[in-house]
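All protein chains but one are shown at their positions in the complex.
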């Protein structure tokens, strides 16, 4: 692992900023407040504009309008946040390119096929007939089940589990503790006992998908569970069997999607959301945190449920009234009727 | 791993259908819409009845009343869904019967006792004094702590953790990422610092229990945490210390049961439910998704909490009013009193 150094001039070129001449070495990235003279920073939110002049950062990514407020070197770009994201790729720990490193302690089936420049950590287990693309990294103690296919340049962290026949696309990143392809929760009620429905489908994951730590994606009952290209899943998400998630949808931590639900493209689903099974969610839908979705959403929009936090004693009094809400509604209706009648009777 | 083929006649016999004569080979199962001529299908929900005639499936499990609508071969059974569940067991990937396979890369204590036909994956770790029944499978990289007992024909997938002294019954299936027997969350407040209460009990799991991926079942403080026979637990469920779950209860993903709660038999608890500690839930209780259970349920029924999803702006207006619900209730009461008085005064 090495962390590279760039000159400010090189960074300007690599990040698509207006050219500058500066040999100052930059070794990392910091916030406007914390960055040192050998770090890059950026101004994304105009709210922090007043921090520009005081920042000690060696160079700062800004839009043209903020160029003059920078004390050190301004790197002028169209979108400083995108440029910052690109910069993180330059400064993150990288394996030396073109080096293949397969731990002698890995347990790799003779029938597995490995592409070029594959890295496999200690005690990783690669099953029969697995196909691993070029440039793939598989972390220590991960288990790749028989017949799995892993696309080029995908990174699988330590302690990941892929059950048999799971297919993962190219340039994905699967984090530790993730379990992909475990059985969907399918059981038939056989006179009070649960009869297991073995899950014969599998999981297909597109390209450029991120799967967070501890996230579980179940295999399909007959057909496959499908995750589209560019989908990003945070930690501890649960995806039920035969769910289908459209391209570039983002789901935040601790959300759960029940079986056979289809989620469109470019949706954003906040944390702790629950979506019932067999629903359809339109492309471009946004769901706020901890919402319970029990009906399909056929037109995109922003959707919510729940109540808002308040002091406990006050909440308790209100929550008790919630259980009388239907009665309250009837009483209002009755009052309206009575008052209207009185008004009419009061007329001359 | 092999996937077997059956003739339609054989399937009729194996699944308890009315006898048919057909040598057509069947190699798998599909939905009515997707099944090919070498696949079995089934009609469970009468809603899909019109798909029967168009289905290309080589044979279809149906009730007698739908026999004539089947274009290919009807396999007439009393309950097509149960027959389908049984068929999935025929077509799932199976290890060759009677073959014991213990990876040389597994780390097995000399004091562990293994039954016949046990399969243990690479890098699995089996602690001292463990007892493993006949026909058990333990996946790669799983850890079975000292003194654990695993009953016959139980399957433990890859990357599972059993802490010391956990007892698992026969014919269970424990999925990857599950952690059984970690410490219950017991701490005493020692003047502002938390003093750990070491958890001296363990976990006992009955027969035919399914434990989903990433599910955690904590060991008891003094006595054991107990999971009854035939209980099915989906993914990412949290079971606190000293919880007791009755036979054949089903719990869906991401639910959590706090310490010392007793859940009856044959309950169904949907996804994302939270149940507080030290409660009793009656046999046969049903709890809907994302419900917060903070009181015991002594008579079975269906129980719910929460609010229903709506467009965000509308939700916001309503959620603000929730915080005035108690006040609204008082105002209605006051109005009723005033209006009643007016009515009385209005009398001649």
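By letter and in written order, the chains are A and B; residue numbering begins at 1 in each of them.
As a working rule, contacts are C-beta pairs under 8 Å (C-beta built on N, C-alpha and C of every residue); 3 or more make two chains touch, one makes a residue touch a chain.
Since we're looking at a predicted model, the values are computed, not measured.
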| item | value |
| --- | --- |
| Option touching the unshown chain, where A:58, A:206, A:259 or A:272 are the choices | A:272 |
| Touch with the omitted chain, as defined above, among A:20, A:69 or A:105 | A:105 |
| Touching residues on chain B - with respect to the absent chain | 107, 123, 125, 128, 141-143, 145-146, 159, 161, 163-164, 177, 179, 182-183, 185-188, 190, 192-200, 214, 216, 218, 221-223, 236, 238, 240, 254, 256, 258, 274, 276, 286-288, 291-295, 301-308, 310, 314, 317-318, 320-322, 324-325, 328, 331-332, 335, 338-339, 342, 345 |
| In chain A, positions touching the absent partner | 1, 28-31, 34, 81-82, 84-86, 88-89, 91-93, 103, 105, 121-123, 139-141, 157-159, 173, 175-177, 208, 210, 212-214, 230, 232, 234-236, 248, 250, 252-254, 266, 271-272, 289-290, 306-313, 315-316, 319-320, 322-326, 328-329, 332, 335-336, 339, 342-343, 346 |
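Going forward, only the chains that are shown with their structure count from here on.
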| item | value |
| --- | --- |
| Centroid spacing, where centroids are CA-atom means, of chain A and chain B in whole angstrom | 25 |
